[in-house]
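The complex is shown incomplete by one protein chain, all other protein chains being positioned as in the whole.
Chains here go by letter, A, B and C, matching the order in which they are written, and residues are numbered from 1 within each.
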Amino acid sequence: MGLKQRLSQKLQHLMDQVENQINTPYVLVHGCCSMEVENATSSTYDWRRLGFASPAKNIEDADVLIVGGWIHESFSEQMKSVYSQMRGKKSVIAIGACALSGAPYAKSGEKVIPVTDVLPVDVFVPGCPPRPEAILEAIQSVKKLQKPQKDHKAMLYEALRIRGN
Amino acid sequence: MLKCTINGKEIEVSSGATIMEAYHKLQEEIAYYCWHPGLSVAGVCRMCMVEIEGNPKLQIACNTPVAEGMKITNESEKVKESVKWTLDFHLINHPLDCPICDQAGECGLQEFYMTYGKYNPEMGDRKVKKHKVVDLGSQVVLDTERCILCSRCVRFTEEVTKTNELGIFNRGDHSEIGTFENRPLNNKYAVNTVDICPVGALTSKDFRFRQRAWYLKEFETTCNGCSTGCRVNVFHNQNGLFRVKPIYDEAVNGHWMCDEGRDIYKHINLDQRLRHSKAGAQQVPLEKALETAKQALKAAGSSAALLITAQYTQEENQAILDFFSNELKSSNIFYWKNNEETFEDFDGLLIRGDKNPNTQGLMNLLKEKSASGSWKDLKAKVESGQIKTVLVAGPEMLSVYPDLNEKVTVLSKTQTIWLSTCEHEFFDQLSLQLPVSGFAEKNGTYVNYAGLERKIQAGVKFVAEALTLQEIVSAFRGANVSKTNEVAL
Amino acid sequence: MSVVKRPSSVSQWYLPGIFVGLYHTLKALLYNLSHRQKMQTLDYPEEKFEYSPRFKGTHVLTVKKDGAIRCTACMLCATNCPAQCITIIASEHEDPSVEKFPIAYEIDMLRCVFCGFCEEACPVDAVRMGPEWQIPGISGTNFVKGIDFLAFRSQLKGGISSVLDDQERHGQGI
Partner (left out) sequence: MESKLLTEHYDKESFRTLKGYQELGGYEVLKKALKMKPAEIIATVKESGLRGRGGAGFSTGTKWSFLPKNDEDRYLLCNADEGEPGTFKDRLMMERAPHQLIEGMIISAYAIGSKKSYIYIRGEYTYPIRVVEQALREAYDAGLLGKNILGSGFSHDMDVYRGAGAYICGEETGMISSLEGLKGQPKLKPPFPAVKGYLKKPTIVNNVETLAAVVPIIRDGAQAYRKFGTEKSAGTKLFSLSGDVVKPGNYEVTLGYKLSDLINNEGGGLKSGRKLKAVIPGGSSAPVLTAEEAAKATLDYECLQQMGSMLGSGAVIVIDDSHSMVDLLSTIMHFYHHESCGQCTPCREGTGWLDKMLHRILLGEAKSQDLDQVLNVAKNMMGRTICALSDAAALPAISFVSKFRDEFERHLKEGFKEGKSHAQMHH
């Protein structure tokens, strides 16, 4: 194989490598949890360091959906359509007690439903609101779910996290 | 009749009545512990102090007879101060047991503390330590530290059951309720002492730590334990029924209730219930089971037989009997009498040998239909082959039907449709079982031994597929009885 | 009254705008490179943010001196909880001085809003809000935490003893 093919192959590999590292999240969060997602994107807890791009403008090019805030029954149709518009391998992070179970509003007669009734959720982040570190943790779990083969960097994180906690 | 004014309100009471009875009649708020409408006056808790115009000293309401034109008040400052202090005397040696006490939430001390309490306890000294968790008998546990020595339970065992098991031992603030060595509190009305105990000293072993009082809702119905038909309150929440307490009913049970009746909630809970219709041991969808039953009965026509127990309400008996005599034109109606020998017993207070709530009602209807067949006739006809299909309106309380197994083995030979509330592995020998709703899940009337109508109401709905006999009969008549999965009330 | 300054014509030129922008970016880049510590970004796994002791994190069931959990299953926390996420099953203890204790104490972490009402309602300091924040879990993990997680998880190192012990309480004649 000519030098050109090898070069382009290496370039392609590098591009894939980068491509894999970067996930673009689409943020569908409202209520107090949206503050925490903003925190996660802020300079202190910057989630770009962990391979998350800044929140996508349009849904097509996002491959991680972050859901938060209480989900009313009438809202579940739009969420399903959002989820269906995402292409390729997609995963969902649900953050905040309101999304996960409807928390205090569930039994209050309001038609508030848990996120599991609407979307298949990969990572649950409990808390009200969850700390930005918890969202960063969730991001790492999502990356681990999407790229199951051994990832030394992730194992390093894992080791540090257990020791550090 | 004597006239007197209480807190400004005019009231007329019979002569010789005490002030407390006037308060009780007027439903006026007054603090009391040792007085109980069904017991004699003890006058020891000293809470029910009232101020009578023209009498400098406060008088106890429960023992002072009403005189003509008496002006009584229990809202004056002097009375409030007296009740506040007497309540404080009750509380100084009372243990801080509210977190582990079953009575929390419905305790007399808590209630009156909220209206009359002092809110800053001044007692700095050591509390008197007494016996905790004393086993009084098979039903009741005693905690003498919580006991405020109002002697209601002692008077109950003296006057109502006349068995004198309880007494107050020792003297002064070391007095303790207790039983004598080999005489535990084992009479059949022992749990009534738990109801009338204003504090958590007497707790029932059956309900011990099972649920907190404020998690329970209650509805009023009639006990289906025996033919007395006492008025009761059933306590429940979405997880099941938890306990049964009596309600005051002048005509039948007064303030009391027997211990057997307290277990009637157990057979309504899901763990004992027949939840789906079954053909043999196989679970069958309800529509299909109803269909096969209808076909079988229609095919048998006038040779179909009905074996009925007196555990169903009057409306249900009417429906099933009309179905048999009009639609099927069959006169093979047989009455299943459970405990033949102890049927006429009566213990002098509330417990009757006839363990079915609606015997009288069923008898009246059977007389109308002039059906006098009993189990022996049905057995003979079944063995001789005259009857092929039998519809059994089975008993709701299996425990009071000891001869159940014999009936099942005989009927398992023919085609039998057994309507039952509770599950029983013996029933798997039968061709078809249909779930029926229990007494707490249907409206209706029983007729008790004396012919009085005793209403029951549907307080809960645990088994979605359970039907009442009316629904089953309307299903046989072709109506579509689709049972969606209703959420329990 | 604020007077809007009209932008000068020089600032509307194209090239100077680019260079001014580049200048600021390079300045910030060089500053950050030279003052690594001052950088605001927290390198999450290596560097951890220190929380105040009042932080309301995952619950802790305190223990008595003899190692049994302090909770007497009085259900006050379950009653006070706005999200009704605590379920307790009480039963009788064989030692009569203890009398009542929970055989099951579960908190549904998905429902819990970590408001601390249970901590306030508890009369015997049996449940507290711990210092750690909630760790996310992938779908399928059990989020309903029982007594062994709440009282004896590894971070608690054998359980945190409650403020007042039963024997002391009885000793004082309460």
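Here, a residue touches a chain if its C-beta (ideal position, glycine included) is under 8 Å from a C-beta of that chain, and two chains touch if they have at least 3 such contacts.
Model, not experiment: these values are computed from the prediction.
Student: So which shown chains sit in contact with the chain we cannot see?
Tutor: Result: the unshown chain touches B.
Student: Which one, B:K9, B:K71 or B:R126, makes contact with the chain that was left out?
Tutor: Candidates B:K9, B:K71 or B:R126; residue touching the omitted chain: B:R126.
Student: Which of B:L149, B:I196 or B:L432 touches the chain that is not shown?
Tutor: Checking each option in B:L149, B:I196 or B:L432, the one touching the absent chain turns out to be B:L149.
Student: Residues of subunit B in contact with the chain that isn't shown?
Tutor: Residues in contact with the chain left out: 41-46, 49, 57-58, 63-65, 81-82, 85-86, 89-90, 92-93, 122-126, 128, 148-149, 168, 170-175.
As a working rule, only the chains that are shown with their structure count from here on.
Student: Report the inter-chain centroid distance for subunit A and subunit B in whole angstrom, where each centroid is the mean of the CA atoms.
Tutor: The mean C-alpha positions of subunit A and subunit B differ by 56 Å.
Student: Multi-chain contacts in subunit A: which residues touch at least two other chains?
Tutor: As it turns out, subunit A has no residue touching two or more other chains.
Student: Of all residues in subunit C, which are in touch with two or more distinct other chains?
Tutor: Counting only residues that touch two or more other chains, subunit C contributes none.
Student: In their shared complex, at which residues does subunit A touch subunit C?
Tutor: 43-46, 49-50, 93, 97, 100-104, 106-107, 114, 120-128, 130-131, 133-138, 141, 145, 157, 160-161, 164-165
Student: Would you pull the subunit B residues touching subunit C in the complex into a rising list?
Tutor: 95-96, 98-100, 104, 125-127, 129, 132-133, 208-210, 212, 214-215
Student: Spell out the residues on subunit C that touch subunit B in their complex, using ranges where they run on.
Tutor: For this pair, the touching residues of subunit C are 72-76, 79, 90-92, 96-97, 99-100, 123-124, 169, 173-174.
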